[in-house]
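For reference, the structure I am asking about is given below.
Only a portion of the chains appears, each positioned as in the full assembly.
All chains are identified by letter, namely A and B, in their written order; residue positions are counted from 1 within each chain.
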Amino acid sequence: MLYTPQDLNYVRRVQDSFARQAFMQLIQAELRGIEPGYCEIHLPYQVQLTQQHQFFHAGIVATLADNAAGYAAFTLMAAQSSILSVEFKLNLVSPADGELLIARAEVLKHGKTLSVCRSDIFIVKNGTEKLCAAAQCTLIELPNTNDSAG
Amino acid sequence: MLYTPQDLNYVRRVQDSFARQAFMQLIQAELRGIEPGYCEIHLPYQVQLTQQHQFFHAGIVATLADNAAGYAAFTLMAAQSSILSVEFKLNLVSPADGELLIARAEVLKHGKTLSVCRSDIFIVKNGTEKLCAAAQCTLIELPNTNDSAG
């Protein structure tokens, strides 16, 4: 789906917000591919991000799914708005066993208050990409707030 | 609801699995209050776990919700089984703004293959506890596998 952003500065706005998320730095997540209504996040494998079988932890998969969805929706919001996750649902369909985790989210519906996004999360193992999780997420736009305010 | 565990060694089994999750060590999550069909996890505030407003990141809230649900269900499983998260849904109802995050999960239904749990996540600020998120989670029991195998 093709979207026209209200704020032409949406790439910078998403990058700034992402950079303020200390948790993204802790896990070394990388923001990629920001388009109107779309966001992609990459995360290289690190043992410290794993569960009991040394695969990426489901919480990490959820983190990427939710964050990619949030920033996909944020690209379409007004310059003076901030965003909050309302809820999301995540299906884990294959073990997150590989060297790189990729979340790709797109906006399904951009409403005046609420947006709905889908995130697909892929695991790359030996260079081959495979779907490992799928999410559906609801976000809310808070007008006249400031995403950078504490 | 009162449950009778099949494996009397369920506390140790949960503790061992939790200890093998490197991600729990990275974020310094603490396993608390393991009962049959119940699990509680605590997580003290750390700036590195935050989003752009310096509150706990939604991914961290999701991590705790999913993990508490998984271990609540794991208490009721057979000694030789391992567990996987099938899916979960999380509503974020208040900002996770406080000094301590607590996830409390209980089993709603323990089936032969699938279990369903609810997790409530509370934020403690200046000593006062408040609901900040609520999740509903589906887990699957994998018989004759070994949770400690890589």
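Note that contacts are C-beta pairs under 8 Å (C-beta built on N, C-alpha and C of every residue); 3 or more make two chains touch, one makes a residue touch a chain.
What you are looking at is a predicted structure, and each value in this text was computed from that prediction instead of being measured.
All protein chains share one sequence; of the complete assembly in this entry, 2 are displayed, while the total copy number is 4.
The working rule: only the chains that are shown with their structure count from here on.
Between chain A and chain B the centroid-to-centroid distance comes to 22 Å (mean Cα coordinates, whole Å). Partner chain A is touched in their complex by these residues of chain B: 17, 20-23, 25-26, 47-54, 57-60, 62-64, 66-67, 84-92, 147-150.
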